[in-house]
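Remarks on the structure that follows.
Of the protein chains in this complex, all but one are displayed in their positions.
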């Protein structure tokens, strides 16, 4: 584990998600950019001092040489260092689990993507909202054709933690308020890529063109805190996109509605165990974890009996469990369960970074429709 | 009453809304464009045959000459004839209650606006969603400064009745599928103006610029069935706008979220008796009709004791009741209750038509930011 | 109209409900027990002074003799006078619409029932919650066998307006705090009969035996403010019943769940346009007004297009409209629409009063199971 010190929410969350299905053992860490704190923190969470490293690259170097070295590296450092550690890990033969965004720039993202393609190592990007069983139910229903041809998508991710004028993140996570370190558009990198990823995951479509406005609305903000966009998908579907971290008092509201010729599905993170399905004919249906009509992809992500609440950890853990399945299969030469191989990868990461770039370009061009497609080999994947 | 035959939903709804608070008596009608059917329908709903007219202009002419002629004319004809009857009624000295949109073109809308301004007659546009008590609570909270400076608005109005490929409206309301008669963009005239009006009503702001895409997504549609837009308000606030009638299986989902520096309010038509208020500090609150914290503007729109469901009729009736108050005051020379004078007027109608035009212009210009402001005297109101 | 002065919620509600479907005209009133106020109030709401009576019995006497006298009398006086006016009206040949409970004692209730049976006049008891379209959908689904044999019922009606220690109703409606006038158990007469009526209306079953505790929990209450009960229905089904007016801060929460061998339905007054249907097999469904699967009994109670909110007025108006249909049919000799003849009648009133009595008897007998059946001819109906 590189990044994710003992006081960070994201570090604790990754560790917990990894533990839930008991397919990981934490053996080495570089938890902080400060070598002293990094080593102390590793020991504090129970690691052997010899593997509580002071630096992430040191961890990669030493573990790569150990006979019993780590198999997979999980990266949850500030956004601007994702590339450094992901590329470094792939170069040294580690499978990688990386927090999103994959990188701050497209060049970095493509570099990671190329390295993961060439090495055939596993690269798992923790777009954790794709791990909820009802999100997977939606995806599986689309895959089965239950919604028909997809025509309309609205996705929004609204938070309020950046709404207060006197509450920059400066204290705890200063890199978030630094445009260099947090990426070209913090709100897009932070939650916009989640919204974009969720729409792609459920629909199986790509955003072909985007017209957007990206900006900052809260006083004295140094980084973007809202983005509105209109979307054109590669099959002709149309969409609407709205993300902000400046909606005062809103805690964490991610929701999506996808309509096809045969029906509409609606999902909201606030009540993640309900997928609303509105068929063209017949009454509205509520789909629930392990309830009637659950498809295999959703059942696989649902650990518990019908309609016991599944929360944030369960969804996050599913991503970890899927990656474990892929990693174990790669290492053993066995065939992985195909249902496990639908987690976000470097390809998704690259597409997400290109979407962020395209949205910014469009915004700077006065909302002009801008292609979000990737050029070159990545675009031909 | 001009338009709104016995089989039309909208006619029955207007009549019911007018009855609820018992401030109207229906005395004359021209219910259909077919003179024979029009006269028969008037008699059928109980009018004296001499006042069951065959034609709307005939109604206006004759009633204007009667000593006991109608005071106010309610218009609910196809969109392309709104101007004809509204202008005709104002010219003859009638107060007017008109279904939305005020007219299909800006010139027509401005003509109505000018006539209502000059005559000082009452012109009430039935943007009925502004009549719900909790929508009025939201407006009153904004007016009182409880939300602080408004910064972010998301409004969406999603329906599915145009989703089926083989279900043009042709049968019942053929004018809806005729671009000439239904207006330049049916989805915008039909429900887009409601969404736009709701955002303006609650925030008290104007849309200054819009970047939009307007189009048709359902196969074989002759008229628009979706519109996405990004909004810039006159105080610098930003917004997102999403309307469609092609979302398969969705019935009638209008919702809005407005965030200011001090809090956010959320309202959804599905459960119209709940206004969610998320203050900057302190727990989320649910405001309910006549519940604690109800402000006078909301209390006035709430006829019943705390938290008995108020539905579509109640909201619609509020618009009628407010107009009645204004009309009675005008006629008697008394001062109307200021709380009653917040119903939508010709000004709102003109602004709405300009918004539709601007959205279409932006869409045709590839999503370019387009001014939604009115030129000339209307813009200086 | 007898009772329901201009300041009373219930009076205004009855008048509005009667207006909505335009099948009633208010021609005479005795709005208050004080003759002066009664006459003034009648004039104030627009009646001719000659028919703005000072007393209810005077109204009945005079109107019965007029050639153009009232057809139907609506009664919304304090509970202890319901019998006086209902019996008086039936004796003089008026159809009657009465607020619930039908009477305070079983003897009075039976007297009204007998008079309505013998006269074959219409007697409609405004258990208005049975007028919601989704409640009628539930009833129709049970009638069609979609739920199979009914086995389990839970109904609760929870309010909080009697929770505050220093807030007796004394001021506005002093009779409510007078055990003589408000009836043997105010909470049961007030809302318990609604809950009981709702369970009977949906299931078509009768409560055969009840074991109950009825009492007062708020300090200084003179009348009952809570009742818990266990129910045994006549087909062997079992139930649970919970009503209170002392649940601090709760506004008006009526909800019911009915389970049969083939499925469960759930309805809550808070969101009255949703009926949740949980079939034995298959996903949970949401039934909505005029949505897919709407049965004729529900469609008849739904005035508007799919999924526009229907509120308290619409439900109440349905009861009035049904009574109008029955009254018009009786007077014209025509056959009434059978779907209109499912409104609560004197029989329902008598059964309700007996249920209240039985619950009190059980409570006084330490919760012993007590028969709720009616003796004599009423029991053989």
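A, B and C label the chains in the order they appear, each numbered from 1.
Here is the rule we use: contacts are C-beta pairs under 8 Å (C-beta built on N, C-alpha and C of every residue); 3 or more make two chains touch, one makes a residue touch a chain.
Note that the coordinates shown come from a computational prediction; the quantities given were computed from them, not determined experimentally.
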item: Residue among B:10, B:284, B:299 or B:365 touching the omitted chain; value: B:284
item: Residue touching the undisplayed chain, where the options are C:82, C:200, C:257 or C:303; value: C:257
item: Among C:246, C:314 or C:327, residue touching the chain not depicted; value: C:246
item: Touch with the omitted chain, as defined above, among C:64, C:152, C:173 or C:336; value: C:152
item: Interface with the unshown chain - residue positions in chain A; value: 9, 12-13, 15-16, 19-22, 46, 161, 251-252, 269-273, 288, 291, 303-314
item: Residues of chain B (touch criterion as defined above) contacting the omitted chain; value: 277, 281-288, 291-293
item: Absent-chain interface as seen on chain C, which is shown; value: 147-148, 151-152, 154, 156, 158, 160, 163-165, 211-213, 215, 217-218, 226, 228-232, 236-242, 244, 246-250, 257, 259-264, 277-280, 284, 366-369
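As a convention for this text, only the chains that are shown with their structure count from here on.
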item: Geometric centre distance via CA averages, chain C-chain B, whole Å; value: 36
item: Inter-chain centre distance, chain A versus chain C - centres from mean C-alpha coordinates, in Å; value: 54
item: Between chain A and chain B, centroid-to-centroid distance (C-alpha), Å; value: 41
item: Touching two or more other chains - residues of chain C; value: 288, 291
